[in-house]
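Every protein chain of the complex appears in place save one, which is left out.
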Amino acid sequence: MVTSDQILLVPLLPFLAFVTNILAGRWLKDRAAWLSIAASSLACVIALPVCWAVFQGAYFAHQGTWLMLDAVPLRFGYLMDPLSATLLFMVTVVGTLIQTYAAGYMHGDPRYSRFFAYVSLFMFAMITLVISDNYLLFFMSWEIMGLCSYLLIGFYFEKDSAANASLKAFLTTRIGDVGFLLGFLTLFAAIGTLNFSEMNGLLTEAHKTHAALNTGLLAVAALFIFCGTIGKSAQFPLHVWLPDAMEGPTPVSALIHAATMVAAGVFLVARSFTLFMAVPNILPVVTAIGTITAFMAAFIALTQNDIKRVLAYSTISQLGYMVTALGLSGLGAGTFHLITHAFFKALLFLGAGSVIHGAHVQDIREMGGLFRKMPHTAVTFIIASLALAGIPPLSGFWSKDEILLAAFGSGNFLVFGVLLLTAFMTAFYMFRLIFLTFFGTARNAGVHAHESPALMTVPLWCLAVGSILIGIPGSPLMHHWFQRFMAQTVHYPEYEPSALVMACSIVVAVLGITLAGVIYLEKKHWAVTVAKNFPSFYRLSFNKFYFDEFYSAYIVKPFNALSRILFGFDETVIDGTVNNTGRATMFLSGVKQWIDTYIVDGAVNFMGTLVYFLNSVTKRIQTGFIQNYLLIVFLSVLAFLAFELKLT
Amino acid sequence: MIVLPLSHILIFSLLLFAIGIYGALVRRNIIGILISIELMLNAANINLIAFSKYTSLSPETGQIFALFVIAIAATAAAVGLAIVLALYRIRKTVQANEVNLLKW
Partner (left out) sequence: MPILEIAVKFGTYAVMAGILIFALGVVTLRNLFHCALCLAAALIGTAVIYVVLQAEYLAAIQILLYAGAVVTLIIFAIMLTEHLAETTIRQNNSQSPLAITGLLGLVALLTVLILRTPWPVTQTALKAKVSVMGLGKALMGTYAFPFEVISIILIAALIGTVVIAKKDDPEERL
């Protein structure tokens, strides 16, 4: 059969591309892109047979000992089960297509090779994350992806807004990452292993035998692990970084912030699904957060004017859908939506990039009537929007339908209702975007648009084909093969397909599109009237629910104040100590100088003075007068004589 | 036929010697000093003769000694006076307190 060790080459090739591009980038120039694309496509080619084998039912896992901790081996390895095979397939295919597009989009940029180096590093990290078999390796790749996100969002670092946005993204996801770290450490404390397979085995065994688990500790672990998802997948309340992350180049937005990195959070919950199922109260929390996110983001997207912002909020909303699905124990539904969303959202972002590249504007109020000038872009964009809105038989319909089915089937009618409303809003804002951008008359006469080169339009068409076809494996046309495939690893409740649900979703989507068409093609004054009559709603939507202002006032400012206080402490106490030590030393040296001058030199001088004084006294003996000497001799002799004679 | 006790002669010579020392210490004139020195040597001679007469086993010893002392005294006086003459030629003075160039 096919061996699976070549899986190790799949992350390795992009890593080599990264190293080469970093070191030899200046020499490679334009060829750097081809190196990255070649590495990525080669990785795809190597990965596909293994994925295909897993799709057939195989299962691969391999572990190697990295190091020994006191006779306990620390093992790292890869795991190819249905979940990882699916994602690996998606990541390699979409990644390669986006890199091809980027070769054309980034043409002429002075840091061309560095871009592709970063992208290759990101591919390496994402692939490692997908195939890793324990939380520690997962976390390491998670962190590397965070780093790449920082580097790529801030790629145009000369712009203040880009530098700030990259820092915001990094710090916000960091908060989630701390939770994730605490989570899996708690998990380790609870069950003693970080390996996914071992964890799954332990938890299912305990469930079967009804053994006692430390559910309190496990619940805490699950909650903290979910914090990582909140951060990385831009859920409420840590979603604020994703709209600002649009400062990066559009291929970056497509790759990282639509298709792959933000999906990593969802993938984390999917991987930990047995854990989430084993603890009682965490899944409702997951569902709640997902639903709130989905609704809130769609609401904000209704009034945004920047083409990439609309897509960013759309991404947040769809991620909310996926998280909700997982919260409703729909592992298959959530993963399915992840895959389909990757394709059509990447396509949407690349299309937006193509529009920006061709028309050189980002604000949709300045566009209009671009259909004729950019036909390929427009058609693929419309296909992707239809998929996102959920029009059958495109992929988005099947995956969204699965989620709605999970909500309806498990009895969560509130969630079902909210998701349905969100679907309506999704269809509305996407087609508002399309009608304002591609149809109607050109509002800004200075915009001279042209179609993008083939290097950019071919990937668009590939992704369009993917958007149409990728939903088939999970649809009734293939008898829900995908859901059954996912159920091989973890058993989760399945629901009967309901015609009612399907009908609701189709009706809602068509309504949304029609309303958008009516307002934005014909009666634009309706939008203005609504905005005037519901000013608070409009303002909430337009100002993104004031999240940024809230965080800035209540979180950022106190931290800055604290840091200023600590800086003051550092300056006065610590630097003060150092400075005062210096001053004390100077003072001591002054004292010593005084001692040296007055006491030491004084002693020396005193000796000299003493000698001089004694000299001035005793020199008078030498009078030069012989009779004095004679007298002295005589008196001395007399004295000796007296002395001697007295003694005798 | 010796009639005086030895101690009397000794005391006499002692007094002579003392007078000689007084002169040597006190006289301003250098020649005066030299004269006083002659007195001292004389006193010593008397002592020698007295001792040789009263106590000595060989009486010639004292007298020979005294002879030599006389010779030496004469020599000393001669050389000393020569020096005084030379000094007088240069410094034009024979006062002892005016020849004190070797003072501090």
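Chains here go by letter, A and B, matching the order in which they are written, and residues are numbered from 1 within each.
Please note the rule applied: a residue touches a chain if its C-beta (ideal position, glycine included) is under 8 Å from a C-beta of that chain, and two chains touch if they have at least 3 such contacts.
Only a predicted model underlies this, so the values are computations on that prediction, with no experimental measurement involved.
A.B. asks: On chain A, where is the contact patch with the chain that was removed from view?
C.D. replies: Per the touch rule, chain A residues meeting the hidden chain are 627-628, 631, 634-635, 638, 641-642, 645.
A.B. asks: Can you list where chain B touches the absent chain?
C.D. replies: 1-4, 6-7, 9-12, 14-16, 18-23, 25-29, 31-32, 34-36, 38-39, 42, 45-46, 49-50, 52-61, 63-64, 66-68, 70-75, 77-79, 81-86, 88-89, 94, 96-97
Please note the rule applied: only the chains that are shown with their structure count from here on.
A.B. asks: Please compute the C-alpha centroid of chain A, do the same for chain B, then give the distance between them in whole Å.
C.D. replies: Their C-alpha centroids are separated by 126 Å.
A.B. asks: Please name which positions on chain A make contact with chain B in the complex.
C.D. replies: Checking each residue of chain A against chain B gives 619-620, 622-627, 630-631, 634.
A.B. asks: In their complex, what parts of chain B are in touch with chain A?
C.D. replies: Residues 21, 24-26, 33, 96-97, 99-104.
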